[in-house]
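Every protein chain except one is present and positioned as in the full complex.
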Amino acid sequence: MEASAVHLELEPEPRHWQRRALWVGARLWCGSISFFFVSFVFAYFYLKSLDTNHGWKIGHVTIAAGIGVSIAALQLVSAVALRLSSHRRPGDQLAAGVIALLMGLTAVALQFYEYTILNFGAASGGYASVFFGWTSMYAIFELGGLYWIETQVATMLRARRNGGTGVDHALAQAGFEACSFYWAYFVAIGVLAYVILYIL
Amino acid sequence: MSAIAISASRPTKSFWQRLGGFNMFTGIALGIAGWFIGYYAIGENITGHTLTYYKAQAGENDIAVCLGYVLGVVGFLVGMGFANYPVRRMLGHPPSLTEHESEGEGAARYFRLCTDHKVVAVQYLIGIGTFFFVGGLNAMFIRTELLSPNTHVFGPNQYLTLVGMHGSMMMGMMTSGILGPFANWVVPLMIGSRRMAFPRIEALTFWLLMAAGVILVTTIFWGGFQTGWTGYQPLGDEGTAGYDAYIGFFGLVGLSMTLLGLNLMATIITMRAPGMTWSRLPIFCWGVVATAILMVLAAPMLIATLLMAGMDRTVQTGFYIAAIGGSAYLFQNLFWVFGHPEVYILALPGFAIVMELLPVFTRKPLWGYRLAVAGLLGVAFLSFFVWQHHLFVSGIDADLRPFYMLSTEMISLPTGFTFLVVMGTLWRGRIRLTVPMLFCVGWIFNFLFGGISGVFLSDVPSDVTTHGSFFSMAHFHYTIMGGLVFTFFAAVYYWGPKMLNVKFDERLGKIHFWTLFVAFNSTFGPLFALGFLGMPRRVVTYPLGLQGLNDWVSISAYCIGLSMLVFLYNVVKSTVFTREPAEDNPWQAKSIEFSLPTPVPVHDFERLPTFDPDPYPYGVEPAPIGAPVPAGGVA
Partner (left out) sequence: MAQTRHFRNVVMLWLIVTVPFEALMIFVLAPGMPPGNGSVQAAGQVTDNTVLFGLATPVTTAVLVFLGYCLYAFRERDHSSALEGPAIRGDAGVQFWWLLTTTTLVLFLAAYGSIRLLQDGSGGGQGPNPIAVPAMAKGDAPLQVQVVAQQWQFDYRYPKYGFETPDLMLPANTMVEFHVTSLDVIHSFWAYQLGVKADANPGVDNIAYVHTLGPLTINVRCAELCGLWHGYMFDTGHVVPQAEFATWAQQQQTLLAPGSKRLPKYSRTYFPSPVRRSG
């Protein structure tokens, strides 16, 4: 806060409220994104079963299986690293955060690379629509999740530089836990996307 | 934690200094700049060369338009100051909860990102109120056009745009019509908290909604959109860039709704003061919980649905285009999976307000508290399983029709709980017909007809005729205008004086109620008949024989407009001219928000409040002799 004027220290709400709010907020947000991506799951099975005008796949629609596996694997490692470190010391969390961040960014980059090498376009039928819609939205949401991880990493770095003064450790811990839960959940959706879009 | 520290005073700034910095005006300026960057600098350049052919065909560059809207919103939010905190967090600064909360800043707080829940509530009240009146004005235009069986004032395109804007404005902006102003204001007070769980997100929901409203209005620069508020595909795919504005509008509304619901849920779950157990939660908070569940889960589906439509129009996917493997049913299904919970997002807060206000004005405890909670949650739960009744004649496979008939009719069971609670609370009370109470009584009357007419639409054989006709239009106006808008006004007259610290004119309030009640029924009652007589929705023409009824409806609709002017006059008179400060507790209410002084201090409570066992401590305990009256809520 800026150091101007008089600071009136008011009796705060109980500290644990904010921590619980983070816990609850992350879980509710997981509910929201589930319903967001369920729309794409629904679209996939709906359009596939209807196959209107034999348009599920128009022309040669083959996907880059290797890239799909790589994206899913990178995300999975990143989520596991982050989630496993969520109840450990801040030092371990920092390392896990950096790993998760780098892996996530690589996954997003790979996703956009994949778009450039595919042999079909967005108009190549129902499958192509769902593929492009789901993966691009997923990548955009992924960037949001990576932002959250970045704030955790930055908070830990700054706290280390300041020697741990002025940091509410319990709150930081709660923030990291919420972030890692969300990330694990989000990656689970990513794995589902891989199974549906690449394997089924 | 330093974040909780509040600067109590600030060096005074000149008007021009205040205009600078992060506030609404900077936001608007950056929003306009963002539009130009998105449309011209990026959109035209990435698409201009490759898609010249298509652009020439369509006359518009939808990618550029969408990018313009996206960057416009981003610019607006940056100018409002919403990016400051995220950037600080990226740099590793510790979390904080407050921005511009001190009283020293005066009215400027209302024009900027402010995390005081009472400021956000007033922002909502005024912002939503403005768009509500714009939407109402559209309705007046629609009824003007329908004075004659053929087009006479507006052309078909203008007419359809008015219909679409009226519907979108009301279904989009008014979803937050009660939760925005009243839940934001009263929920923290009721549960004994000083703020919401995520105060910045609370402010964000409001400013997103305002950006959405402006985007919807810009549709007229593109020639409007012809799809109505449901935006059915593939008709939307044919539309001008006005449909992009519709997508942008409803997408932002969806985001705002999701975040508003998430915030309210998290607040009620985690920030209840000691003693405020779930079984002591005021029923209004239960209504908010039920609505928030729907918002958190259903609204994201709307965003996804509209993003698919946007992708169809820009990057050429084929989600909804039958010829290349898509399906128009996909849109209808996804839209109504959101859309039916959506109508309960509009209706449930109304239930909650009526049940919250009745004990005050009958001087009795709420009858059947647990039944009331079960009713609210039951409606919320069932509302996810009824959407295909919107597709009864759509040609989708018919096997599930009996199931959806049953599930739709079953939703009248929890709704019936609400009616029973209301009737039980009225029974042998000491009913004070104040203005808020009159609006609650109006709700009982209107929603009864709204609910009963719903049975005709849920029954497939009867629905074949009534579906998509003025009958269904009358039905949902009875539930939403008769349900939501009446309770909205009940809440305005009930909490408004305390929120705005003014006293409304009671006589004008009563005139407002009676004119609105009569004009409303006189407008929408005949629409049931028009539907039965074969008039489909959203038509600009109708058979000559129906002109008498239509003219009657139009004139009644003007009376609704006049009645709203009475309300507007009342508000302006009391807030600008008479400015008589409100009493602390004008209704002798026993809920906690009325135990606080008016205006409510910035930080609500001096110290954490504690709560009594009974949220509705009204009434005298019945004598033990005589007829057996089980007290204590057996529900």
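Labels for the chains are A and B, by order of writing; each one numbers its residues from 1.
We take it that a residue touches a chain if its C-beta (ideal position, glycine included) is under 8 Å from a C-beta of that chain, and two chains touch if they have at least 3 such contacts.
Remember, it's a predicted structure, so these values are computed and weren't measured experimentally.
Q: For the chain left out of this view, which of B:A328, B:V553 or B:V571 touches it?
A: Spelled out, the listed residue whose C-beta touches the missing chain is B:A328.
Q: Looking at the whole complex, which of B:G68, B:G136, B:P199 or B:G228 touches the chain that is not displayed?
A: Residue touching the absent chain, from the options given: B:G228.
Q: Consider the whole complex, including the chain that is not shown, and state which of B:L137, B:L420, B:C559 or B:L608 touches that chain.
A: B:L420
Q: Touching the left-out chain: which of B:Y39, B:F76, B:Y246 or B:Y369?
A: Residue touching the absent chain, from the options given: B:Y369.
Q: Residues of subunit A in contact with the chain that isn't shown?
A: These residues touch the chain not displayed: 52-53.
Q: Mind listing the subunit B residues that contact the chain we can't see here?
A: Within subunit B, the residues that touch the unshown chain are 47, 50-51, 54-55, 57-58, 60-63, 151, 156-157, 159-160, 226-228, 230, 232, 234-235, 237-239, 313-314, 316, 321-324, 327-329, 362-371, 392-399, 401-402, 405-406, 409-410, 412-413, 416, 419-420, 423-424, 426-434, 441, 444-445, 448-449, 452, 455-456, 458-465, 467-469, 532-534, 536-541, 543, 588, 618-622, 626-627, 629-635.
Everything below uses one rule, namely that only the chains that are shown with their structure count from here on.
Q: Measure off the straight-line distance from the CA centroid of subunit A to the CA centroid of subunit B, and report it in whole Å.
A: The answer is 30 Å.
Q: Touching subunit B in the complex: which residues of subunit A?
A: My answer: residues 1-2, 4-15, 17-18, 20-21, 23-25, 28-29, 31-33, 35-40, 42-43, 46-47, 50-58, 121-130, 132-133, 137, 147, 150-151, 154-159, 166-168, 171-172, 175.
Q: Where on subunit B is subunit A touching in the complex?
A: 1-11, 86, 89-97, 193-195, 197-198, 258, 262, 265-267, 269-271, 296-301, 303-305, 307-308, 311-312, 315-319, 322-327, 329-330, 333-334, 603, 606-608
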